[in-house]
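Heads up, one of the protein chains got dropped from this complex, but the rest are sitting where they should.
So, chain A:
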């Protein structure tokens, strides 16, 4: 699909600006006193994602793929996984907090509460769906058709 005529100059300007900014970044990185360390950590970030995190997520995806309520389970795992990732540094940071007002909360407990809320929300979604899909039983029960059981 070729770019539309009018958009082409903007496309090249954007690309050129990107290259210039990358050059600025590269120059700043390479002129840093600890440039080799930065490069190792940049490479490590790539390996961490491409060789560890992504295969892990794809593997979990395969396990979930066959489940009947795959969408909701996947949603709960995406939300819960994100919350765990954000909380991990708080839980794993070695040593005492730098001062009494830093990291003051019971993070393990809070994470359990929040993950419980995510699981609860997922169950609620499943319940609502199930109630909506349930066929009407009797004329009396289902006077208003499928909407009736909703409260």
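As a working rule, a contact is a pair of C-beta atoms (placed from the backbone, for glycine too) under 8 Å apart; a residue touches a chain by one contact, two chains touch by 3 or more; residues count from 1.
Assume contacts and distances are computed from a predicted model.
Asks: The chain dropped from view, which UniProt name applies: "DMSO/TMAO reductase YedYZ, molybdopterin-dependent catalytic subunit", "ABC transporter substrate-binding protein", "Sodium:proton antiporter" or "FecR domain-containing protein"?
Replies: "DMSO/TMAO reductase YedYZ, molybdopterin-dependent catalytic subunit"
Asks: Among A:21, A:63 or A:127, which one touches the chain that has been omitted from the display?
Replies: Only one listed residue reaches the unshown chain, and that is A:21.
Asks: Residues on chain A that touch the omitted chain in the whole complex?
Replies: 1-4, 7, 11-12, 14-15, 17-26, 28-29, 32-34, 37-38, 41-43, 45-46, 48-50, 53-54, 57-58, 61-62, 65, 71, 74-75, 78-79, 81-83, 85-87, 89-90, 93-94, 98-105, 107, 110-111, 113-114, 118
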